[in-house]
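Of the protein chains in this complex, all but one are displayed in their positions.
For chain A:
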């Protein structure tokens, strides 16, 4: 019996020692990275949710380019998969609040950055980096505004996606003699005509409700125009404005034309309906182009075409992925080196063709992009840029969560008054 106690005590001792030693190794890790501050042999940890087909390729190409330029700095790809970034954001929130920030992390430009991490005083300004690299006139002004707060710039945009695009099945449009609609009236005329021919006009997959929120924000943009759209989110126009009510009504009318099983589909599933000709149109951010072209093997401008959401011609709903510098990172210089590569023409042209987005810089090489990319780069230069609500740029994530809930209820109930009331109640949190 005594022997047994002795053994168990010994085992307990071993466990305690193991716990201590792992502690101390943690400390020495921190010391190591502390030593490397300013020196050349550091490590950069890049945190993102890019794990899907095209986006991961883009990220890896970017990392390859960086390692080529700075062979002395190791890169750790800390991507978290799943939930369109939700899982990653949950992990990020835990790390940031535990004062264990990654070297740099993916965040949408706009309020997702400003209202959360900047407001929580967790980000370093990057004004010097912008000046050093003469970036101030390489990115559009409205884009720099989106990643700035109180005159300080907080992140480097790497790519641009457009949210106010409708993709359509060209064969279906041709067979039914439908012209591309540019106004809401034309849209509804076309929708009626399609419905008479037995084709569902608009595809929706709102198992996650942001897809419906995306339609609503585009209607808002179409009704209000870019200036008043921005004023709405700046709080200068109320959510009870009659034009917002009108937008809600148009949004409701559009929902009369969607596929019946929308609640069981995600956006890819709804895209399939357009691909096989059951449904004519899909409003989706232009990552859908990559889905149509690469995953479903459709030909751009032959099988499927694209046009600006009715009434939003001349505006560009931007969704931009950006990377910033969190406070408390040890090897600041290494991270800045990475951000420099990320913001360079070379870096953006390595990443974007693979991801299927366009570069955030206006001086990138259009020849590296497909026809859709070239068209969009042209639009990007010549359009008004407005931030997307559904993707966290126009308002805080708190408001977005509540707006998504209101939209989810509205899609079923179609109660405009309730909807407007819910948005207005949430407005102080924008």
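Keep this in mind: a residue touches a chain if its C-beta (ideal position, glycine included) is under 8 Å from a C-beta of that chain, and two chains touch if they have at least 3 such contacts; residues count from 1.
Following the convention adopted for this analysis, contacts and distances are computed from a predicted model.
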Which of "Sugar ABC transporter permease", "GT2 family glycosyltransferase", "Nicotinate dehydrogenase FAD-subunit" or "Glycerol-3-phosphate acyltransferase" matches, in UniProt, the chain that is not displayed: "Sugar ABC transporter permease"
Option from A:103, A:116 or A:155 whose C-beta touches the chain left out: A:116
Candidates A:93, A:136, A:234 or A:345 - the one touching the absent chain: A:93
Omitted-chain contact residue, chosen from A:69, A:95, A:193 or A:207: A:207
On chain A, residues whose C-beta touches the chain left out of the figure: 5, 8, 12, 86, 89-90, 93, 96-97, 115-117, 119-120, 122, 206-209, 260-264, 396-398, 400-402, 405, 408-409, 411-413
